[in-house]
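Take a look at the structure below.
The complex appears here without one of its protein chains, the remainder shown in place.
For chain A:
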């Protein structure tokens, strides 16, 4: 029968021996045989082992776990153990659950269910732990309404934060749009062939768009090209600017059939990485998400080409501004009329007293 002092010494020895093992593999579960294999417990005396393990548990340096292979222990660091030792039983129960949840965080309701604590006890535990800044509140993107807790020393996982698309738990739409614009511009430069001769051709004989245009006007048009679109009207400059845009559009030629140079996912991922346009790191998966969305937005299109098998090319109509694309349906008042369903000759609104029509026709 070992004395108390011996037990304390053995305990320290066992712990020291276990630290390197746990360092190699932080998830390791130590079992009775493992401890005996350390050859620290004299004669493999089970009673001594029991005493040693109990004292380690009392000092919170060990933690009991149950799994399919039966019972075992996990190691805690000295600092951790110190924290645990300062806690009451209830507080410890709460804290251990939060600790186990790791960087995923845990929902307050789950803690309550698992610990079976009374509401007020639970709140006081949480208060105590928060005041000691051992735990902190966090928000998960998947369940934005849930109250979640996480150890203060950890930062939430990607799943909880939603990956690169979220900033402070909110979907960062501006960032997403910016990223798509960058990708789109790159794909678009690789999709079209800028024909100088076609541009010259368009300038020399502008078809249909504007019948007469002198060289001065062309110059003017070029100067105006980069300006934003002004209000609709029939000013001369306006027409020229639109012509210039049109000409630029006409000069973008498609690549021949079977062209293999369209960019694929790998190339685009590399491009984003090299461009350093974003502070976040975007993985190939993230880029793929963006590309899929751009396909759904009808801006780019999958083609079977290139070394990767699947590449992307920009669609020609995406070169046009939104207001350049005309929609027949919504052009006249009826297409965007808020009371179109009610509209009837003789009804409360009808073609005879339609204000929208009056505006449109006097335009």
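Please note the rule applied: a residue touches a chain if its C-beta (ideal position, glycine included) is under 8 Å from a C-beta of that chain, and two chains touch if they have at least 3 such contacts; residues count from 1.
Everything that follows uses one rule, which is that contacts and distances are computed from a predicted model.
Asks: UniProt names the one chain left off this complex as which of "Transcription initiation factor IIA subunit 2", "Ubiquitin-related modifier 1 homolog", "DNA-directed RNA polymerase III subunit RPC3" or "V-type proton ATPase subunit F"?
Replies: Of "Transcription initiation factor IIA subunit 2", "Ubiquitin-related modifier 1 homolog", "DNA-directed RNA polymerase III subunit RPC3" or "V-type proton ATPase subunit F", the absent chain's UniProt record names it "DNA-directed RNA polymerase III subunit RPC3".
Asks: In the whole complex, not just what's shown, which of A:80, A:250 or A:273 touches the removed chain?
Replies: For the chain that is not drawn, the touching residue is A:250.
Asks: Would you mind spotting which of A:29, A:154 or A:176 touches the chain that isn't drawn?
Replies: Considering the complete complex, A:176 is the one touching the chain left out.
Asks: Touching the absent chain: which residues on chain A qualify?
Replies: Spelled out for chain A, the touching residues are 165, 170-171, 173, 176, 192-193, 195, 197-198, 201, 250, 253-261, 289-290, 292-293, 296-298, 301-305, 315-317, 325, 327-332, 334-336, 340, 343, 345, 350-352, 354, 357, 360-361.
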